[in-house]
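Structure below; questions to follow.
Every protein chain of the complex appears in place save one, which is left out.
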Amino acid sequence: MPNFVVLGAGVSGLTCALQLAKQEGNVVTVVAKHMPGDYDIEYTSPWAGANFLPMALEAGSRYERRTWPELKRLAAEVPEAGIHFQKVHVMRCKKDEPTGFRLALSDGLFAPDPWYKAVVDDYRELPASELPAHMHSGAEWTSVCINTTMYLCWLAGQCAARGVVLKRAVVGHVAEAAALAEGGGRRADVVINATGLLACRLGGVMDAAVYPARGQTVLVRNENANTMYVASGTDDGADQLCYTMTRAAGGGTILGGTYQKGNWDPNPDPNTAVAIMKRAVEAQPQLTGGRGIEGLDIIRHGVGLRPAREGGVRIEKELIDGVWVVHNYGHAGWGYQGSYGCAEHVLELVDEIVAITKSKL
Amino acid sequence: MPNFVVLGAGVSGLTCALQLAKQEGNVVTVVAKHMPGDYDIEYTSPWAGANFLPMALEAGSRYERRTWPELKRLAAEVPEAGIHFQKVHVMRCKKDEPTGFRLALSDGLFAPDPWYKAVVDDYRELPASELPAHMHSGAEWTSVCINTTMYLCWLAGQCAARGVVLKRAVVGHVAEAAALAEGGGRRADVVINATGLLACRLGGVMDAAVYPARGQTVLVRNENANTMYVASGTDDGADQLCYTMTRAAGGGTILGGTYQKGNWDPNPDPNTAVAIMKRAVEAQPQLTGGRGIEGLDIIRHGVGLRPAREGGVRIEKELIDGVWVVHNYGHAGWGYQGSYGCAEHVLELVDEIVAITKSKL
Amino acid sequence: MPNFVVLGAGVSGLTCALQLAKQEGNVVTVVAKHMPGDYDIEYTSPWAGANFLPMALEAGSRYERRTWPELKRLAAEVPEAGIHFQKVHVMRCKKDEPTGFRLALSDGLFAPDPWYKAVVDDYRELPASELPAHMHSGAEWTSVCINTTMYLCWLAGQCAARGVVLKRAVVGHVAEAAALAEGGGRRADVVINATGLLACRLGGVMDAAVYPARGQTVLVRNENANTMYVASGTDDGADQLCYTMTRAAGGGTILGGTYQKGNWDPNPDPNTAVAIMKRAVEAQPQLTGGRGIEGLDIIRHGVGLRPAREGGVRIEKELIDGVWVVHNYGHAGWGYQGSYGCAEHVLELVDEIVAITKSKL
Partner (left out) sequence: MPNFVVLGAGVSGLTCALQLAKQEGNVVTVVAKHMPGDYDIEYTSPWAGANFLPMALEAGSRYERRTWPELKRLAAEVPEAGIHFQKVHVMRCKKDEPTGFRLALSDGLFAPDPWYKAVVDDYRELPASELPAHMHSGAEWTSVCINTTMYLCWLAGQCAARGVVLKRAVVGHVAEAAALAEGGGRRADVVINATGLLACRLGGVMDAAVYPARGQTVLVRNENANTMYVASGTDDGADQLCYTMTRAAGGGTILGGTYQKGNWDPNPDPNTAVAIMKRAVEAQPQLTGGRGIEGLDIIRHGVGLRPAREGGVRIEKELIDGVWVVHNYGHAGWGYQGSYGCAEHVLELVDEIVAITKSKL
């Protein structure tokens, strides 16, 4: 009976734990410093928007491509998961045409003929008549928006319902995690390393390629008429973004944002907050009925540190101090929208490890 | 088809919404300034411990008595709700004997022969051999501990799964809430007022009897060996308490606390925090393996304002500006442990209103 | 050799201590929970603007009238005190004419023919040509603006230079303070009670008439062309104010504000902050060169609780548990601008006590 420890309880860790737990016979323990319900700067998942806006280029589209069906199913059939459908307007700014509409944080989203148009149901390019003057082009389609804390709690609950034990602990070295497995004192056969930003400080990993991409947001009570918004750029600098999304189940509307590489500041910057609100109401005046940012009803200001990584996500197996580890970290801003695809890859690597291990017997 | 607006998304509001939604034909909308997943000083529910430690005297025990079966069922059968069983040690301090072991915040909990011993399954008085020297007596029985944010999200999810719409809004007057009902533009037939502490500022209510009973806590990663603890008093003043409980699903252990009437301070006081930790490790040295408070691994400090009320909870119907309102607020520290019993009473009052309304036709 | 303890190190306490220390032979100790350099919600003085904008009616104008000469002298001759001259525009809104232009927090400031026009040097009514359309009338004259932390530190320094000992301590009862006097173990002959808002919790005083009048502010780097601004009202409710002032010595510009009676919230409200900024740039567009609130460069958001009192300031002597006390608290929003006048009154009461005491010998 294979025994697993998943290290980390963000969206990546919990999704892996859930998928492992769905396989009969697996014993799964989630060990984490931070858990659903927490808001801590080391714990990125609750600070995310979150939604499905593919960023990968076609060559790397597997993770997002394979995640969409499950997010769509949850939005359609499982209201208690905290996911609902929303139209999205993906806007390509004229000023960004010379760079191919590529944001610092993403490549594929703003592509004029994106791979994901074949994946989602109702992709259409917006006609010129529906575009503001400063926009080169844009597209509309139906995506989802996720109430992050509600979804994280739902994931944790689904794990619990399948017998996963969730255990609060701080682990100094990735191999130590194996000893924290439930199930009669046996060490875990495999540790899934889903530690996100903390992978840069975790013993046995200490991945120097991991860095924060700081995202500041404003959560407001105003709603944006069921249409999410994202633009390929802003006038306020390369690390300043403009996007909005209304979370399911009364979760409020996220106004974003920033993508500040290497910036660890956990506190909201008051001037950045004003700029974010200004961009949002300019892009979607209906948020406040044309009353400007004074019409926003702020719930709170937020900061999350996207767990970015030079070289991109790391999903691979490694034997560390005698413990098999499958890494799954470095998702930057696409952790939710790639979560099921990445978990699928993790389970493939787990199968490889099981095969290797058995062959040695 | 009766149409309801529940004003407030704490444990009281969500439980009422869920129970209403379980009745076929009801249309239910939850309207709230704060929602599950939020941490705001105006929103008490996530800051609670929470558990089942009855406080009522026998005469007023209906709400808690009628809540226990459902909490027990959830702990036993619905792991995704974030509730688990824990033993509790209820300790009566020798120094509190002259006052009948009554805390400021509770009457019945420390009674030597409590009504609830017939309600829970395994109540037993502790023999002298199991008591510390400064304890007059104590009891042990199996209660539950609730991971509050996980449970609030689960309640919201259960509502959503039954068609309840959760809507974020700030309402100035209780009668305005009726206009926010879903369901084709009809006004709500009844508004459930579950606004907690905010009932003191809500138009049409402005209940001057409502006041905060400030509770400061420390959430730690340490676990208390599956045994919750609560004492009838402390040496640090009448508004200082001592209790611990480990939340389900890796939610950490709450160390409490305080009961500071009329104190609105939303920020943790650093000296109170040290005193809380000291009392907790003295009562349960196993929390840190005898290493004192330096062995605690603090997740965060917290403050919640219990929505207390002179005269106790208010569950009654009232016609306000032509809108039928059922009040359900003023639960102080027993909101979770009385939630299903109070909702039952609310539904009875709703039935009375329906009867009155029909008789007028 | 008379021996004094001044309880409290806000502007009221330090000014009294300084004036006492200037009298030869006095031994003075300042005992305080909070000291210059601190920012704590219990310690109002650093959160003030501060400036000289008389609020008293003529009958009660003594304290402000007697303070102006010293503030003017410091601005002119003592640059290290952190006070500089600024023009002020006092604006009477047309909409406030029916109420005689009286703000909740003040009576005399907006009087059309104020007593203080004979006190300041260059008072002039503004001609219609210099008034915005929604203003009934206005006046211009030269006042001062105080860099509060710099001035509090300067006061503390002047005390220290005259031998005053500043001692950090928390006192439970006003009479206990007498025992904390320096000077060879003697108890103080007189305690000056300058505890501000804390007077409502101080043993022996417990003044239930004291309440907070919460003021929220935004401190920005922008400067307002050397002209302070204050209006008799706003469109945002009776507890919302509009004023600006640029502090001396690079202290930034304070944008205000609010006057929220009975509100103890120590944390800035984000929506109030936006409203304050909007009102300020509408009143003084030059703050951001016409760029709106996005042109503000926010240093920080702030909250101070003005120590208000039903019945007004309390300056009187009282024998408490055998200790002579002179009270000097309840200044609401005019603590700085009445500081020297109040200290003068305190010293008169001290003289009365000395006379009484001697006569008993």
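Each chain gets a letter, A, B and C, in the order it is written, and its residues are counted from 1.
We take it that a contact is a pair of C-beta atoms (placed from the backbone, for glycine too) under 8 Å apart; a residue touches a chain by one contact, two chains touch by 3 or more.
Bear in mind the structure is a predicted one, so any value in this text is a computation, not a measurement.
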Left-out chain, listing which of the shown chains it touches: A, B, C
Candidates B:Ile293, B:Val326 or B:Cys342 - the one touching the absent chain: B:Ile293
Options C:Trp141, C:Trp154, C:Tyr211 or C:Tyr259, residue touching the unrepresented chain: C:Trp154
Touching the absent chain when the full complex is considered, from C:Gly10, C:Gly49 or C:Gly82: C:Gly82
Residue touching the undisplayed chain, where the options are C:Arg62, C:Lys167 or C:Lys261: C:Lys167
Touch list for chain C against the chain that is not drawn: 9, 30, 32-40, 46, 78-82, 147-150, 153-154, 156-158, 160-161, 166-170, 221, 223, 248-252, 297, 299-300
Hidden partner chain, residues of chain B it touches: 270-271, 273-275, 277-278, 293-294, 296-298, 300-301
On chain A, residues whose C-beta touches the chain left out of the figure: 41, 264-267
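The rule is short, and it goes like this: only the chains that are shown with their structure count from here on.
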Distance-maximising chain from chain C - centres being C-alpha averages: A
Whole-Å gap between the CA centroids of chain A and chain B: 33
Residue numbers of chain B (touch at least two other chains): none
